[in-house]
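Would you mind keeping the following structure in view while I ask a few things?
Here the complex is missing one protein chain, while the rest keep their positions.
So, chain A:
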Amino acid sequence: MATVTASAPGRRRRTPLARREARWAYLFLAPWIIGFLIFYAGPMVASLWLSFTDYDVINPPEYTGLANYRELMSDPAVARSLGNTVYYTALHVPLVMLISLGLALLLKRVGRLQGFFRTVFYLPVMTPAVAVGILFLLLLNTQDGLINRALGWVGIAGPSWTTDPHWVMPGIILMSLWSLGSTVIIYLAALQNVPRDLYEAAAIDGAGAWARFRAVTLPMISGALFFTLIVNTIASLQMFTEVYTMYFGNRETQNSFNSDAASFYVIHLFQEAFQFLHMGFASAMAWLLFVIILIITLMQVKLSNRFVYYEGEDK
């Protein structure tokens, strides 16, 4: 009597070739997986554990439950630095997106010199962040800085960008616009991918320039807009290097003046961790920031379902 063996549905045996390919795939993925586990996942788990401890890096951590999180909620310095960071993000991200889009639209119209201007706009991105911080300290100098001199030419007495608490953040935002080249390039690439026939069809239907921009351009580049919104928001909430260089990072600034108005969340976190040796508290700060970024990103993703069009999808 013959017996029939049937494999369970959905559990088909893979061929030896498929298994060998899978092994090779994992082998090639291994450097990234190992790097991720060692340099990202491991430290993240460790920092989560440390956030529940009193840890000074030197002595073993002592479990303190939610004490760090309770202190976080009542620490005015944390609230201040978080407020500054949110203020910066709320202004920086829309400004970068608007100006970058404007520049990308202009660049698209440039003919043969587009490559040159693209390079020019991208060059500042290549400037080291520390150099940008120093450069803008000079540019924003109240008496002799180029920005106030230029304002003086049109009869405006420039503010004290680096010392007046009301003007410190606008000065930093001004500085942050220096390196919007990446966003410009992304928008330019997106603009160049918008099919020309859509504009032609819209023009035939009598759409003016603004209507074409609103009804064709914006939807077609909404994917790029959404991407830069997410990326710039995350980067803004983690702002560190330029501001640290300007206000906290060298002997002169540490020994003389640094403004509360320039205290960003990650700068405060760094100081707690490495200057005051409160690594447990700093870990809690890091996790709070992680949760904030996660919530904001989820909200943005949720919104994107309504506003973002991806090529090939039906809406």
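Following the convention adopted for this analysis, a residue touches a chain if its C-beta (ideal position, glycine included) is under 8 Å from a C-beta of that chain, and two chains touch if they have at least 3 such contacts; residues count from 1.
Following the convention adopted for this analysis, contacts and distances are computed from a predicted model.
Which of "Hydrogenase", "LLM class flavin-dependent oxidoreductase", "Ethanolamine ammonia-lyase small subunit" or "Extracellular solute-binding protein" is the UniProt protein name of the chain not shown?
Cross-referencing UniProt, the chain left out corresponds to "Extracellular solute-binding protein".
For the chain not shown, which residue from A:17, A:58 or A:154 touches it across the whole complex?
Final answer for the missing-chain contact: A:58.
Decide which residue listed in A:142, A:222, A:241 or A:297 touches the omitted chain of the complex.
A:142
Among A:135, A:173 or A:277, which one touches the chain that has been omitted from the display?
Of the listed residues, the one touching the omitted chain is A:277.
Can you name the residues of chain A that touch the chain not displayed here?
27, 30, 34, 38, 56-59, 137, 141-145, 157, 159-160, 162-165, 255-261, 271, 274-277
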